[in-house]
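Showing chain A:
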Amino acid sequence: MNITKDVINAIIDHAKREIPYEACGCLAEKDGIVSHYYELTNIDKAADHFSMDPKEQFAAIRDMRGKGLKLAGIYHSHPETPARPSEEDIRLAYDPEVSYVIVSLIEPDCSVKSFKIRNGVVTMEEINIIDHKKEPQIKIDAVKNCQGISCPMNLVYTKVELAKLRSGQVLEVILDDGAPAINVPLSASKEGHKILAKNQLTKESWSVLLEKA
Partner candidate 1 sequence: MINLTDNQLDRYSRHILLQEVGVEGQEMLLGGKILIIGAGGLGAPAAVYLAAAGVGTIGIVDNDHVEISNLQRQITHFTKDINAAKVDSAAEKMRAINPDVKVNTYQQYINAGNIRELIREYDFVIDGVDNFPTKFLINDACVMEGIPFSHGGILRFDGQTMTVVPGKSACYRCSFRQPPPPNAVPTCSQAGVLGAVAGMLGTIQATEALKYLTKTGELLTDSLLTFDAKKMNFRKINLKRQDNCPLCGGKPSVTELIDAPQAACGLKTAQ
Partner candidate 2 sequence: MQITVNGEIEQLNDTGVTISRLLEIKQVESPDMVSVQHNGVFIDREHYPTTILAANDELDFLYFMGGGAK
């Protein structure tokens, strides 16, 4: 699951505010990145289980539709137990497509874990945190989309775009996940260009900001 750092921080914060009770809410995504969250009321007001307020839940879904978002997951907190689904969590999991995100407040630095639950079988999934704040206000002079272009032509196109810029100008290249996202910035940096930022946009794509040498 790709999730922004802002959302991760917000749900941890929410979990802390609800102590001693479990906090709960919904997560919404666009283009494969969880970028929105909805704090819902735990109507059980309990430390070991939660029930989301159905009215708030519907309101959240409606809001998502309006913003072109999709429900990506349900989150809740475990104030006194580790971040893994309890028997009750597994029993009550109704949608195999959504992620169940659990914030544990007993583990160091409030661990957040995500699971898929299908027919009572729990699979943990990787959480990839995207930090958009790392590159505040970098002025981008040109953008080249190299998605679907394999090595080495993605580097060729990157070099062509860099050749059009002046020293110090910034090129954003969108690259496929895997070898392209690793190799293109590496090769560009070997030629003296500076990697200003590298962020995963979606499961399949990365943005790399290169400052021309």
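Throughout what follows, a contact is a pair of C-beta atoms (placed from the backbone, for glycine too) under 8 Å apart; a residue touches a chain by one contact, two chains touch by 3 or more; residues count from 1.
As a selection rule, all candidates are chains of the complex that A comes from, given by their letters.
For clarity, every value in this text was computed on a predicted model and none was experimentally measured.
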Query - Options 1 or 2: the chain contacting chain A in this complex - result: 1
Query raised in the report: Can you list the chain A residues touching candidate 1 in their complex?
Result: 152-153, 155-157, 159-160, 163, 187, 190-191
